[in-house]
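Here's a structure for you.
One chain of protein is taken out of this complex; the other chains stay put.
On to chain A.
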(Lines give C-alpha, C1' and ligand atoms only; values in the text may rest on other atoms or scores of the structure.)
Protein backbone atom coordinates (compact mmCIF):
# COMPACT_ATOMS: atom_id res chain seq x y z
CA UNK A 1 0.00 0.00 0.00
CA UNK A 2 1.21 3.48 -0.80
CA UNK A 3 1.18 6.32 1.71
CA UNK A 4 -1.61 8.15 -0.14
CA UNK A 5 -3.74 5.02 -0.03
CA UNK A 6 -3.11 4.50 3.66
CA UNK A 7 -4.33 8.03 4.41
CA UNK A 8 -7.24 7.75 2.00
CA UNK A 9 -8.29 4.42 3.53
CA UNK A 10 -8.19 5.95 7.01
CA UNK A 11 -10.31 8.90 5.88
CA UNK A 12 -12.92 6.51 4.50
CA UNK A 13 -12.90 4.43 7.68
CA UNK A 14 -13.19 7.47 9.92
CA UNK A 15 -16.06 8.90 7.87
CA UNK A 16 -17.81 5.55 8.05
CA UNK A 17 -17.31 5.25 11.82
CA UNK A 18 -18.22 8.81 12.86
CA UNK A 19 -21.34 10.20 11.25
CA UNK A 20 -20.59 13.67 12.65
CA UNK A 21 -17.20 13.90 10.96
CA UNK A 22 -16.72 16.39 8.13
CA UNK A 23 -13.79 16.54 5.72
CA UNK A 24 -13.20 19.92 4.09
CA UNK A 25 -10.67 21.64 1.94
CA UNK A 26 -10.06 23.28 -1.40
CA UNK A 27 -10.83 21.16 -4.49
CA UNK A 28 -11.39 18.01 -2.46
CA UNK A 29 -14.41 16.83 -4.47
CA UNK A 30 -14.37 13.99 -6.99
CA UNK A 31 -13.38 13.49 -9.71
CA UNK A 32 -10.35 15.61 -8.75
CA UNK A 33 -10.11 14.39 -5.13
CA UNK A 34 -7.71 17.06 -3.86
CA UNK A 35 -4.47 18.44 -5.30
CA UNK A 36 -2.61 15.30 -4.19
CA UNK A 37 -5.58 12.91 -4.60
CA UNK A 38 -5.70 12.13 -0.90
CA UNK A 39 -9.48 12.64 -0.68
CA UNK A 40 -10.27 10.64 -3.81
CA UNK A 41 -13.60 8.82 -3.67
CA UNK A 42 -14.53 10.46 -0.40
CA UNK A 43 -17.08 12.94 -1.75
CA UNK A 44 -18.73 10.21 -3.79
CA UNK A 45 -19.11 8.00 -0.73
CA UNK A 46 -20.04 10.74 1.76
CA UNK A 47 -21.57 13.47 -0.30
CA UNK A 48 -23.03 15.49 2.59
CA UNK A 49 -19.93 15.49 4.72
CA UNK A 50 -17.16 16.28 2.26
CA UNK A 51 -17.12 19.99 1.63
CA UNK A 52 -15.18 21.85 -0.99
CA UNK A 53 -14.41 25.29 0.38
CA UNK A 54 -13.61 28.78 -0.80
CA UNK A 55 -9.92 29.67 -0.91
CA UNK A 56 -9.96 30.90 2.69
CA UNK A 57 -7.44 28.97 4.76
CA UNK A 58 -7.95 31.10 7.86
CA UNK A 59 -11.71 31.01 7.46
CA UNK A 60 -11.84 27.28 6.88
CA UNK A 61 -9.71 26.43 9.90
CA UNK A 62 -11.77 28.86 12.00
CA UNK A 63 -15.03 27.38 10.78
CA UNK A 64 -13.75 23.87 11.40
CA UNK A 65 -12.70 24.91 14.90
CA UNK A 66 -16.19 26.22 15.63
CA UNK A 67 -17.76 23.02 14.34
CA UNK A 68 -15.42 20.88 16.39
CA UNK A 69 -16.13 22.97 19.47
CA UNK A 70 -19.84 22.21 19.08
CA UNK A 71 -19.50 18.49 18.57
CA UNK A 72 -18.71 17.98 14.88
CA UNK A 73 -15.12 16.85 14.38
CA UNK A 74 -13.45 18.11 11.22
CA UNK A 75 -10.47 17.04 9.14
CA UNK A 76 -9.22 20.01 7.14
CA UNK A 77 -7.00 19.53 4.13
CA UNK A 78 -4.72 22.43 3.30
CA UNK A 79 -3.94 22.21 -0.39
CA UNK A 80 -0.29 23.08 0.18
CA UNK A 81 1.21 23.21 3.66
CA UNK A 82 2.68 26.60 2.81
CA UNK A 83 -0.82 28.08 3.06
CA UNK A 84 -0.92 27.31 6.77
CA UNK A 85 0.54 30.77 7.36
CA UNK A 86 -2.91 32.15 6.59
CA UNK A 87 -4.45 29.95 9.27
CA UNK A 88 -1.85 30.68 11.95
CA UNK A 89 -4.15 32.90 14.01
CA UNK A 90 -6.94 30.36 14.00
CA UNK A 91 -4.60 27.57 15.01
CA UNK A 92 -2.65 29.44 17.67
CA UNK A 93 -5.18 31.86 19.12
CA UNK A 94 -8.34 29.83 18.69
CA UNK A 95 -8.19 26.05 18.16
CA UNK A 96 -5.20 25.44 20.41
CA UNK A 97 -6.33 27.91 23.09
CA UNK A 98 -9.95 27.08 23.75
CA UNK A 99 -9.70 23.98 25.87
CA UNK A 100 -7.22 25.34 28.38
CA UNK A 101 -8.37 28.94 28.53
CA UNK A 102 -11.98 27.87 28.98
CA UNK A 103 -10.89 25.79 31.96
CA UNK A 104 -11.31 22.43 30.22
CA UNK A 105 -15.03 23.01 29.66
CA UNK A 106 -14.69 22.32 25.92
CA UNK A 107 -12.79 20.14 23.47
CA UNK A 108 -11.76 20.84 19.89
CA UNK A 109 -11.45 17.68 17.78
CA UNK A 110 -9.89 19.08 14.64
CA UNK A 111 -7.17 17.69 12.40
CA UNK A 112 -5.35 19.87 9.91
CA UNK A 113 -3.54 17.92 7.21
CA UNK A 114 -0.74 19.82 5.50
CA UNK A 115 1.34 18.54 2.58
CA UNK A 116 4.81 20.02 3.02
CA UNK A 117 8.25 19.71 1.51
CA UNK A 118 10.16 20.26 -1.71
CA UNK A 119 11.69 18.09 -4.43
CA UNK A 120 8.79 18.64 -6.79
CA UNK A 121 9.96 21.90 -8.29
CA UNK A 122 7.07 23.99 -7.00
CA UNK A 123 9.34 26.89 -6.01
CA UNK A 124 9.67 29.18 -2.99
CA UNK A 125 6.02 29.38 -1.82
CA UNK A 126 4.92 25.79 -2.50
CA UNK A 127 7.86 23.72 -1.26
CA UNK A 128 8.46 24.71 2.34
CA UNK A 129 8.48 22.80 5.59
CA UNK A 130 6.80 25.30 7.89
CA UNK A 131 5.94 22.91 10.74
CA UNK A 132 8.53 24.30 13.12
CA UNK A 133 6.55 27.51 13.39
CA UNK A 134 3.68 25.51 14.90
CA UNK A 135 5.78 23.39 17.25
CA UNK A 136 5.78 24.49 20.85
CA UNK A 137 2.24 25.83 20.67
CA UNK A 138 0.55 24.57 23.85
CA UNK A 139 -2.66 22.73 23.06
CA UNK A 140 -1.57 21.69 19.57
CA UNK A 141 -0.05 18.34 18.66
CA UNK A 142 2.15 18.35 15.56
CA UNK A 143 3.03 15.07 13.88
CA UNK A 144 4.73 14.17 10.62
CA UNK A 145 3.83 10.96 8.95
CA UNK A 146 6.38 8.74 7.19
CA UNK A 147 6.49 5.44 5.35
CA UNK A 148 8.06 3.52 8.26
CA UNK A 149 5.01 4.19 10.42
CA UNK A 150 1.34 3.75 9.68
CA UNK A 151 0.02 7.02 8.16
CA UNK A 152 -3.59 5.91 8.46
CA UNK A 153 -3.24 4.87 12.09
CA UNK A 154 -1.87 8.32 12.91
CA UNK A 155 -5.10 9.87 11.65
CA UNK A 156 -7.15 7.45 13.75
CA UNK A 157 -5.15 8.29 16.89
CA UNK A 158 -5.34 12.02 16.22
CA UNK A 159 -9.11 11.99 15.89
CA UNK A 160 -9.54 9.75 18.92
CA UNK A 161 -7.63 12.26 21.06
CA UNK A 162 -10.34 14.87 20.43
CA UNK A 163 -7.80 17.68 20.49
CA UNK A 164 -6.25 19.87 17.77
CA UNK A 165 -3.70 18.09 15.60
CA UNK A 166 -1.55 19.29 12.77
CA UNK A 167 -0.41 16.40 10.60
CA UNK A 168 2.44 17.05 8.21
CA UNK A 169 2.43 14.92 5.11
CA UNK A 170 5.10 14.98 2.43
CA UNK A 171 4.31 15.54 -1.21
CA UNK A 172 6.96 13.14 -2.52
CA UNK A 173 6.12 10.51 0.06
CA UNK A 174 2.49 10.13 -1.04
CA UNK A 175 3.45 7.77 -3.86
CA UNK A 176 5.93 5.71 -1.81
CA UNK A 177 5.07 2.34 -0.29
CA UNK A 178 4.36 1.99 3.43
CA UNK A 179 7.16 -0.19 4.81
CA UNK A 180 6.29 -0.20 8.50
CA UNK A 181 8.53 0.29 11.55
CA UNK A 182 10.26 -3.08 11.24
CA UNK A 183 11.96 -1.93 8.03
CA UNK A 184 13.91 0.86 9.77
CA UNK A 185 17.62 0.10 10.18
CA UNK A 186 18.26 -0.63 13.86
CA UNK A 187 21.55 -2.50 14.18
CA UNK A 188 22.57 -3.55 17.70
CA UNK A 189 25.24 -1.23 19.14
CA UNK A 190 24.93 1.37 16.41
CA UNK A 191 27.90 3.65 15.76
CA UNK A 192 25.59 6.50 14.82
CA UNK A 193 21.94 7.40 15.29
CA UNK A 194 20.19 9.56 12.72
CA UNK A 195 17.22 11.41 14.18
CA UNK A 196 14.86 12.63 11.51
CA UNK A 197 11.22 12.93 10.51
CA UNK A 198 8.81 13.20 7.58
CA UNK A 199 10.20 13.38 4.08
CA UNK A 200 13.82 13.05 5.22
CA UNK A 201 13.29 9.55 6.62
CA UNK A 202 13.68 7.79 3.27
CA UNK A 203 16.96 9.62 2.61
CA UNK A 204 18.25 8.74 6.06
CA UNK A 205 17.36 5.08 5.54
CA UNK A 206 19.17 5.01 2.18
CA UNK A 207 22.19 6.73 3.74
CA UNK A 208 22.22 4.22 6.62
CA UNK A 209 22.34 1.33 4.15
CA UNK A 210 25.23 2.88 2.28
CA UNK A 211 27.09 3.61 5.52
CA UNK A 212 26.97 -0.05 6.51
CA UNK A 213 27.81 -1.34 3.07
CA UNK A 214 30.51 1.14 2.11
CA UNK A 215 31.98 2.26 5.44
CA UNK A 216 30.96 -0.44 7.90
CA UNK A 217 29.41 2.23 10.07
CA UNK A 218 26.40 0.71 11.84
CA UNK A 219 23.65 3.33 11.64
CA UNK A 220 20.26 3.45 13.32
CA UNK A 221 17.49 5.63 11.93
CA UNK A 222 15.03 6.99 14.44
CA UNK A 223 12.00 8.37 12.61
CA UNK A 224 10.23 10.74 14.97
CA UNK A 225 6.52 10.85 14.26
CA UNK A 226 5.30 13.29 16.90
CA UNK A 227 7.19 16.55 16.65
CA UNK A 228 5.41 18.60 19.29
CA UNK A 229 5.21 18.12 22.17
CA UNK A 230 8.60 16.53 21.54
CA UNK A 231 8.75 12.93 22.81
CA UNK A 232 12.01 13.35 24.75
CA UNK A 233 11.84 10.09 26.69
CA UNK A 234 11.14 8.02 23.62
CA UNK A 235 13.91 9.66 21.63
CA UNK A 236 16.39 9.18 24.49
CA UNK A 237 15.53 5.52 24.83
CA UNK A 238 15.89 4.99 21.09
CA UNK A 239 19.28 6.72 21.05
CA UNK A 240 20.27 4.42 23.91
CA UNK A 241 23.99 4.36 24.68
CA UNK A 242 25.06 5.58 21.24
CA UNK A 243 27.34 8.60 21.58
CA UNK A 244 26.95 10.08 18.08
CA UNK A 245 23.75 11.65 16.79
CA UNK A 246 22.99 13.41 13.53
CA UNK A 247 19.69 15.32 13.33
CA UNK A 248 18.28 15.80 9.84
CA UNK A 249 15.42 18.04 8.72
CA UNK A 250 14.32 19.60 5.44
CA UNK A 251 13.20 22.97 6.78
CA UNK A 252 15.37 26.03 7.22
CA UNK A 253 18.26 25.78 9.72
CA UNK A 254 17.90 26.74 13.36
CA UNK A 255 15.02 26.98 15.84
CA UNK A 256 13.76 23.63 14.65
CA UNK A 257 13.92 19.83 14.87
CA UNK A 258 17.68 19.66 15.39
CA UNK A 259 17.54 22.28 18.14
CA UNK A 260 14.84 20.26 19.86
CA UNK A 261 16.85 17.04 19.53
CA UNK A 262 19.89 18.79 20.99
CA UNK A 263 17.79 20.00 23.91
CA UNK A 264 16.60 16.46 24.59
CA UNK A 265 20.13 15.06 24.33
CA UNK A 266 22.01 17.56 26.48
CA UNK A 267 24.64 15.66 28.44
CA UNK A 268 23.71 12.35 26.81
CA UNK A 269 25.83 12.19 23.64
CA UNK A 270 29.42 13.07 22.83
CA UNK A 271 29.01 14.22 19.23
CA UNK A 272 26.05 15.91 17.66
CA UNK A 273 25.58 17.51 14.27
CA UNK A 274 22.66 18.91 12.36
CA UNK A 275 21.61 18.99 8.72
CA UNK A 276 18.86 21.20 7.38
CA UNK A 277 17.58 22.86 4.23
CA UNK A 278 18.87 26.21 2.98
CA UNK A 279 18.62 29.50 4.85
CA UNK A 280 17.02 31.09 1.83
CA UNK A 281 13.83 30.19 -0.05
CA UNK A 282 13.59 26.91 -1.95
CA UNK A 283 14.43 27.42 -5.63
CA UNK A 284 12.17 26.16 -8.34
CA UNK A 285 14.96 24.39 -10.27
CA UNK A 286 14.71 20.66 -9.48
CA UNK A 287 18.43 20.05 -9.55
CA UNK A 288 19.19 23.03 -7.40
CA UNK A 289 16.58 21.78 -4.92
CA UNK A 290 18.39 18.45 -4.74
CA UNK A 291 21.68 20.24 -4.11
CA UNK A 292 20.18 22.14 -1.20
CA UNK A 293 17.85 19.74 0.59
CA UNK A 294 19.53 17.14 2.79
CA UNK A 295 19.67 13.97 0.68
CA UNK A 296 21.45 10.63 0.86
CA UNK A 297 24.92 11.96 0.04
CA UNK A 298 24.79 14.87 2.46
CA UNK A 299 23.51 12.66 5.28
CA UNK A 300 26.16 10.04 4.58
CA UNK A 301 28.90 12.68 4.57
CA UNK A 302 27.65 14.19 7.84
CA UNK A 303 27.68 10.76 9.48
CA UNK A 304 31.21 9.99 8.29
CA UNK A 305 32.38 13.36 9.57
CA UNK A 306 30.91 12.69 12.97
CA UNK A 307 32.30 9.16 13.07
CA UNK A 308 35.80 10.49 12.43
CA UNK A 309 35.54 12.75 15.47
CA UNK A 310 35.81 9.66 17.66
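Keep in mind that, in the parts below, a contact is a pair of C-beta atoms (placed from the backbone, for glycine too) under 8 Å apart; a residue touches a chain by one contact, two chains touch by 3 or more; residues count from 1.
Keep this in mind: contacts and distances are computed from a predicted model.
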{"item": "Listed names \"ABC transporter permease subunit\", \"Quinol oxidase subunit 3\", \"Cytochrome aa3 subunit 2\" or \"Pyruvate dehydrogenase E1 component alpha subunit\", with the criterion being the UniProt name of the chain not displayed", "value": "\"Pyruvate dehydrogenase E1 component alpha subunit\""}
{"item": "Full-complex contact with the absent chain, from A:31, A:71 or A:188", "value": "A:71"}
{"item": "Candidates A:58, A:229 or A:253 - the one touching the absent chain", "value": "A:58"}
{"item": "Residue among A:39, A:90 or A:196 touching the omitted chain", "value": "A:90"}
{"item": "Hidden partner interface residues of chain A, rising order", "value": "51, 53-54, 56, 58-72, 74, 89-90, 93-94, 97-98, 100-103, 105-106"}
